[in-house]
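Of the protein chains in this complex, all but one are displayed in their positions.
Our next item is chain A:
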Amino acid sequence: MHNHPVYTDNDPQSELSTLNLGPTHPATHGVFQNVLQLDGERIVSGVSTIGYIHRAFEKIAEHRPFYQITPLTDRLNYCSSPINNMGWHMTVEKLLNIQMPKRVDYLRIIVMELARIADHIVCNGVLGVDTGAFTGFLYMMEYREAIYEIYEEICGSRLTTNVGRIGGFERNFNEIFFRKVNKFLAEFPAVLQEFENLFNRNRIFMDRTRGVAAVSAETALGYSWSGVLLRATGVDYDVRAMNPYSSYDDLSFEVPVGTSGDVYDRFLVRNEEMKQSMSMIQQCLDKLKGEDPTIFHADVPEFYLPPKEEVYNNMEALIYHFKIVMGEVETPVGEVYHSVEGANGELGFWLVNDGGRTPYRLHFRRPSFINYQMYAPMSRGMLLSDAIINMSSLNIIAGELDA
């Protein structure tokens, strides 16, 4: 695809121009700056700058008790915040050696897979927009709204959900939640099929995406890529399958992989993943039928923040509430690495705890940060229009890139 001559600065034939793509260019989905050297429309070299929205999450986390770190995780990948939330809670639960009831695990998987679908809807929809097809985006966006309404049923908020608790959920899931999930599962496959019909064999879309930004498996592994981007190159590394957390090992699912690692394959892999996610949600709904419907958290009163009405009426709950909020609960000394399959790759938490009120050190392995570093090197020799499509296919979330 890219066998065109690439001129260098010293080449007398060329007159290079410099283009500032971003920080707030309409074609970049956030605050990204890339200073590109262009020969005509072809990119000769590029330098990426990040760091426009740095919020010092790791530093803040060192000054907060575990519960208060949850809102920080929400704001990493805000397109699928429940995955970040629960990844964090599972890390803490691993540290505390808390065993979850099965029902909580299944409910968590339902919410996390919904989040993954929502994230993929946005990414693939926007990839369509960048190739000039707005219609698909509109079809799909309605269903992201449907997922946000489902979040609303369980926690009252939509984008930054703050949905979990250490040890489970803040409240039990109501009937409307299950009704909405079932409605979503009934309606979405047809919409996804329509979306695929619109794009998968579309001549323009294929011409714009096939062979564009193709990456080999070796290169992707060398750059520590993970998630859809790595799987599109043919490597079937999925944290859910390889190191199953929660109760993913109870479910049967496939890990879709691509072959060429180009933009088109990433698009297809995301679509396939949405289907797998729906199957996982259905499996969890089936498994929930055998579980006690009143259980929504583990029996760990010293760590699980009690509901407000209990705090007002029950002395033990009041004491635990006070101790948890003030960071007075004893936590084991130790260090934990826990990773979950975020919507755009392996989201890892490295937590070092010295038994104090706050973590001694907390590091987020943010997939966007690691995936994005290849953007400038891989853009070399590409057309500017291809580089735009490439960026949307990488699913970079600014909040996670620059936490």
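Just so we're on the same page, a contact is a pair of C-beta atoms (placed from the backbone, for glycine too) under 8 Å apart; a residue touches a chain by one contact, two chains touch by 3 or more; residues count from 1.
In the analysis below, contacts and distances are computed from a predicted model.
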Choices "Molybdopterin synthase catalytic subunit", "Carbohydrate ABC transporter membrane protein 2 (CUT1 family)", "PorT family protein" or "NADH-quinone oxidoreductase subunit C" - which one is the UniProt name of the chain not shown: "NADH-quinone oxidoreductase subunit C"
Sole residue of A:Gln33, A:Ser224 or A:Ser279 that reaches the chain not shown, by the stated touch rule: A:Ser224
Touch criterion as defined above, residue of A:Tyr237, A:Phe267, A:Phe296 or A:Tyr320 at the omitted chain: A:Tyr237
Omitted-chain contact residue, chosen from A:Leu285, A:Val352 or A:Leu384: A:Val352
Which of A:His25, A:Arg75, A:Lys94 or A:Arg210 contacts the chain that the document leaves out: A:Lys94
For chain A, the residues touching the chain missing from this view: 50-51, 54, 56, 58-60, 63, 94-95, 219, 221-225, 235, 237, 242-243, 334-337, 339, 346, 348, 350, 352, 360-361, 363, 365, 369-370, 373-374, 377, 402
